[in-house]
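The other protein chains are all here in position, but one chain of the complex has been omitted.
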Amino acid sequence: MDQIIRLWHNSGLYQMEPGQAVMIAIGMLLLYLAINKNFEPLLLVPIGFGGVLANIPGAGLAEHGGILHLFYTVGIESGAFPLIIFMGVGAMTDFGPLLSNPRTLFLGAAAQFGIFVTLMGAVALSAFGVFDFSLADAAAIGIIGGADGPTSIYVASKLAPDLLGAIAVASYSYMALVPLIQPPIMRALTTESERKIKMVQQRHVSHREKIVFPLLLLLLVAFLLPDAAPLLGMFCFGNLMKECAVVDRLRNTTHNSLINTVTIFLGLAVGSKLSADKFLDLTTLGILLLGMIAFSIGTASGVIMAKVMNKISTNKINPLIGSAGVSAVPMAARVSNKLGLETDPHNFLLMHAMGPNVAGVIGSAIAAGIMINYIAG
Amino acid sequence: MDQIIRLWHNSGLYQMEPGQAVMIAIGMLLLYLAINKNFEPLLLVPIGFGGVLANIPGAGLAEHGGILHLFYTVGIESGAFPLIIFMGVGAMTDFGPLLSNPRTLFLGAAAQFGIFVTLMGAVALSAFGVFDFSLADAAAIGIIGGADGPTSIYVASKLAPDLLGAIAVASYSYMALVPLIQPPIMRALTTESERKIKMVQQRHVSHREKIVFPLLLLLLVAFLLPDAAPLLGMFCFGNLMKECAVVDRLRNTTHNSLINTVTIFLGLAVGSKLSADKFLDLTTLGILLLGMIAFSIGTASGVIMAKVMNKISTNKINPLIGSAGVSAVPMAARVSNKLGLETDPHNFLLMHAMGPNVAGVIGSAIAAGIMINYIAG
Amino acid sequence: MDQIIRLWHNSGLYQMEPGQAVMIAIGMLLLYLAINKNFEPLLLVPIGFGGVLANIPGAGLAEHGGILHLFYTVGIESGAFPLIIFMGVGAMTDFGPLLSNPRTLFLGAAAQFGIFVTLMGAVALSAFGVFDFSLADAAAIGIIGGADGPTSIYVASKLAPDLLGAIAVASYSYMALVPLIQPPIMRALTTESERKIKMVQQRHVSHREKIVFPLLLLLLVAFLLPDAAPLLGMFCFGNLMKECAVVDRLRNTTHNSLINTVTIFLGLAVGSKLSADKFLDLTTLGILLLGMIAFSIGTASGVIMAKVMNKISTNKINPLIGSAGVSAVPMAARVSNKLGLETDPHNFLLMHAMGPNVAGVIGSAIAAGIMINYIAG
Amino acid sequence: MESSSLMSEGISLMLFGMGFVFVFLTLLVIVTSLMSKIIIKYEKSAGVLPEDGVPSPSTFIPHHETNAPLQAEADDKTLISVLTAAVHKYRSRHK
Amino acid sequence: MESSSLMSEGISLMLFGMGFVFVFLTLLVIVTSLMSKIIIKYEKSAGVLPEDGVPSPSTFIPHHETNAPLQAEADDKTLISVLTAAVHKYRSRHK
Partner (left out) sequence: MESSSLMSEGISLMLFGMGFVFVFLTLLVIVTSLMSKIIIKYEKSAGVLPEDGVPSPSTFIPHHETNAPLQAEADDKTLISVLTAAVHKYRSRHK
């Protein structure tokens, strides 16, 4: 009889705290969104499941000695998982559209404005006593506006590990919401005639340019902002493996089994940060709110930048591709394309939008480097 | 000349102890069985080879600083390898047959009887002074009857690390011997007319049911037995990846390169526990004997359970599928099928036997959770 | 303004030391050689890139807490990466040609002469005060002559971690230079009639022989030289997985995604040892010089050994296959074949040269074992 | 541990464990059956999921990279199946 | 940190960060354009790289193992190149 009582006392039902029940429900909600609504399933399925596992009362999976905690320590605290993912993303990125029209890098720069405004917003909310974010917290929250999951996770693991769960969830959720969030902003900021602008066909980019570009980018980072070197270094390495063509077997493994394996464990490890005491907090609401603002401002500034550039250049840019500067590769570029086709069924913007799209990846990695330099440096 | 003497003193021949020679021979025997007799080669090739490597005198591969010891520490002591394997097994498991006939879960429950009888046997042998097993040892030995390699290894690593080598070898050997061990027991316990029972064709199970089932199982585990949450959590995660269809690239990696990689290192790490001083012991004989008993009782109780269920239900079950409740997926189900065809060449039981077969995986994971809860909890 | 000054002080340009600039240039040179000149790209792309990353001033990627340092600690210091690579190489090696003509093992033995002469050379240079190599350093340098990257890295990580970067770079560079280094030596040491020797067609080797061979080799190593057991044990394990045919899914992962993944991280980790203070040293020049000598002597002794064997046997060996004994699989064998065809367009030596070629892998692993036994044992 | 105490612990764990396994799996039978009933009822009105699921575009792992090979693979299969004979001939010449 | 100091730190990081992002990407535009110009000029005289690169034999991972699939792949390429038009049509319909 003692045993039954002990078993009952060890059971989940007995030990369950309200917060854990809510977090399990949130984990299930993430799974629902991922599976039924196709919200970034590759990340949100592991994160959601990890969130459920982390909140099983008495199992201690996310505590010292638990398997999720192990994944977190080995993969995220060390920085390895986000960097390996970045290498994999590099191995999948084609810089051709960017190289054929380097000016689109300005759109990728402008879209990072959301990051810094949001940082400012978080700081202001703290200054007015609404929240209690430190400068480091504010920086990690701002990076959500970069629309780059691994960059967000990397920065959060360095600057605000306690907020990592909420930041990662916000980051991937908003990336999934790109097709909902961006179009109204894009429509509001552009006239129909602007949306109809047809862009010049892209010039052919030679193989040699594509090989040299990641090395050039690496050197520029090395010279100017070493704090961005881990992220952009691994990114450039992956891209060089792709373009140099002599290590195809390494590149194939990188963007298949390696990135898939790391994605699984990264997701579970992020899930381990969805514990009730960290996540069920007004702070999380603040992060979700600020993340949304960051995203919207980033979208808007990309579009506005394109319009500004049209003022000073004769070679017109369709401002719809400006929004792709937030990255969220390739969804943001697809959104640009879709809106272009809506206005003029012959206006294919996809390849043009890929330029600012990958520029946005570089831009937010640079922003991340600055944050780390400023705060942790 | 000194050097030659030192070399000779460092050589394997000079340092070899009789136990090591015997263990090398046992490793070679495992390789022979795996390669020539197809005894679970995917595990017994790495385990056998690891066993040989671990017993090379003077090389210290299984000692602190040795590569096998490293694999053991990183992968088994941490619990990671068996759990990752369980995730992979989940990614390969089809719960369709079980869902179309949930009653077969009772067969999977009954077959776990072998586990507990064996635990009792081990305890009794200790009480009578034949062996010196602790309760934890007895529990780890009993789990052999669960016919689930990774579950056995996981439990042994928690409760009886010293016996891990013998338990793993017994576990996989008996799983390989399923086609020899089970048929006589099945024939002895069934009449020909029982073996001829034709089962109703299975209803179609919808995709949605298959997606919800792993979540349901997870919640039940979370509420009732958190100690089973690591094993069944990872298992359900793998299965959800398979069924949800939106993360196919993750699932493909999981059940191909990831599970293969982990299997190699798991096998080598288990082999590192085949050191002479741990394995060459009457205890090992006891484990082998008790494991065999566990297996046989599990088989018998599965069959008997089916007969009992036929007494109280009009929807008849062919008792031959009861034996599949020990798991040993899918070999036990094939044995059921083979015996069914033997009696009546038109009686295909394979899909019906897959129900209890996967139920047995759940059943022994639950049994494992209870053991850990009772002893370590 | 303070911030800009701090940023400038943290920038790479400000912190760059001349040595780092030179090392970045050397990393770029390695990338150039790998990509444009096909110098062992699979290793030299990651090593070169790792070298650049390691020398980014202020980023600290190769220092404690940096990602490259992490890869080094986890993978090379532990010995895991070179050993896993060796397992993968084993899973790709066909011992058929060697088994059909076991005498070619003597060629693989003779070619190791370069290793020991070079060791002697390094010791002599130290004795005369030119360099300051310890016996352990000299041994690690000598192994370059084995023309086996992973063996070199393994030995260097055990005996001379400070020289690992230079040794690995030398090792892979000279392996890439095989088609340039070997032919003049081979031509100088053979007469045209010797080069025209046609070898008897190889007998068919049965599957069973191929399965037993790795086990036989393992036992011989276990009995005679346990210090070579890690390297040759993993090698034999990979080869057994290949030949036994019952674990094909493990073997496929081993020689695809597993070896590719490890190659990437091994390369980056080696790159982390290309820091200016370790690499920009006269020592490195000495290593490059001695490595070249080792390579040349190994080539020459293989050829001479073949000529000696022809003196005492009637079954003639074409001395051109002797040079393949240095290993550098399969490039050295291809060089033998090419020179054979040059002299007589019908003299195909490739399969004959594969025998000494794989024998060279065994030979240098044995030499490595002796070094470790003698110095660390 | 004393042997009698070990025995009683063993018996206790056996009864208790076996009991719990049955309780748990019985509950699982119940909730599973319930779940199936609910879903079957729901699907009568809502329809079933598409057989292959609906793998979606992802911002995380760009699909413009993986779509091409998948598509190409499918194309290759179709195309190549038409050309089996030619392939065999070609390969037998080149091996 | 005091709230006013936090505010000023935030403003400083915002201005400074956004400024640096622009400076960096502007520099990248400049060096990239320069690089492209140089390479285009160079390739006018030297020719472009072969489209598929020149994967080389490697001593590290013996190719005598991987040659077979590569050969097969090459065969497929040859076959498919005959059918380029059809494939293109097919894809344009399915994307």
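Just so it is clear, A, B, C, D and E label the chains in written order, and each chain counts residues from 1 on its own.
Criterion: a contact is a pair of C-beta atoms (placed from the backbone, for glycine too) under 8 Å apart; a residue touches a chain by one contact, two chains touch by 3 or more.
Please read all numbers here as calculations on a predicted model, not as lab measurements.
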Among C:Ala21, C:Leu220 or C:Leu341, the residue in touch with the chain that has been omitted: C:Leu220
Which of C:Ser134, C:Gln202, C:Asn310 or C:Thr343 contacts the chain that the document leaves out: C:Ser134
Of C:Val212, C:Leu289, C:Val308 or C:Leu341, the one touching the omitted chain in the full complex: C:Val212
Of B:Ile293, B:Ala328 or B:Ile366, the residue in touch with the unshown chain: B:Ala328
Residue numbers in chain C that touch the chain omitted from display: 99, 102-103, 105-106, 108-109, 112-113, 115-117, 119-120, 122-124, 126-129, 134-135, 138-139, 205-209, 211-213, 216-217, 220, 224-225, 244-246, 248-249, 359, 362-363, 366-367, 370-371, 374-375
Footprint left on chain B by the chain that the document does not show: 3-4, 7, 38, 40-43, 88-89, 92-94, 147, 149, 172, 175-176, 178, 255, 259, 263, 327-332, 334
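Everything below uses one rule, namely that only the chains that are shown with their structure count from here on.
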Greatest separation from chain E - chain, by CA centre: B
Whole-Å separation of chain centres (CA-atom averages), chain A against chain B: 41
Inter-centroid spacing, chain E versus chain A (mean Cα positions, whole Å): 20
Junction residues of chain B, two or more chains touched: 211, 224-225, 244, 246, 249, 256-257, 370, 374
Residues of chain E engaged with two or more neighbouring chains: 13, 16, 20, 54-56, 61
